[in-house]
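What follows is one structure encoded as structure tokens, with my remarks underneath.
A single protein chain has been omitted from the complex, and every remaining protein chain is retained in its original position.
Our next item is chain A:
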Amino acid sequence: MSEWNHYVTMKGTNNGIVVYLDDQCSFDFLLKELENKLVNNQTSGATDITIHSQHRYLSEDQRQTLIQLIGQHSELTVKNIESYVLTRESAYELYEHTTVKTVMKTIRSGQVHEVKGDALVIGDVNPGGAVHASGNIFVLGKLRGIAHAGVEGDENCIVAASYMHPNQIRIASKISRAPDYDVQGSPREFAFINPSTEQIELDQLQHIQKIRPKLLDVFERGL
């Protein structure tokens, strides 16, 4: 291959090196040129790079091929593969994960209310009852049972309740439980994982903007 194509462009940005892949040519051209560049340019040092496939949709196989190719010819590691396009499934997944699912009932002992996305409960969660959500949990009533936010591992999720008196609060893989002595519940509180202590903490609801300013930001959540 003698002619010089511009199918692969590398740019330095604030977030490190981004490799832009042309989205019009065939995937084989991309691979060839990428290989050429890697071999000839002799990129030195081990850095993290981001691959941006622009308007091309990369299948899982193609992603693996890219990662392998880069691994063979350089010490670069692919941190992230970005794209402007999504499959319908992952768009739907994202939609499910970021929308609020409202239920109007009392979650009673023995009942488990499972939700993909944020759970809004209009009613109480009684002792022995549980709410599981992949996103946040908001209870417009008394939370006296178990609330598990971020069941799929999102540690940024919170649990908020008009009246907080839970058996347990779980966020991602962290668990906190009520103390062994009798406690009164408290009105308008929310629970979150404090990144510095890695523990679940409670705070007054009016402090939520300060502690989780990006709570409702769709792009912060699993894109």
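Basically, a contact is a pair of C-beta atoms (placed from the backbone, for glycine too) under 8 Å apart; a residue touches a chain by one contact, two chains touch by 3 or more; residues count from 1.
Assume contacts and distances are computed from a predicted model.
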Listed names "Gfo/Idh/MocA family oxidoreductase", "ATP-binding cassette domain-containing protein", "Phosphate transport system permease protein PstA" or "Septum site-determining protein MinD", matching UniProt entry of the absent chain: "Septum site-determining protein MinD"
Which of A:S53, A:S74, A:T98 or A:N126 sits in contact with the chain that's absent? A:N126
Residue in contact with the excluded chain [from A:N36, A:T65, A:S83 or A:T106]: A:T106
Absent chain, residues of chain A that touch it: 105-106, 108-111, 123-124, 126-129, 144
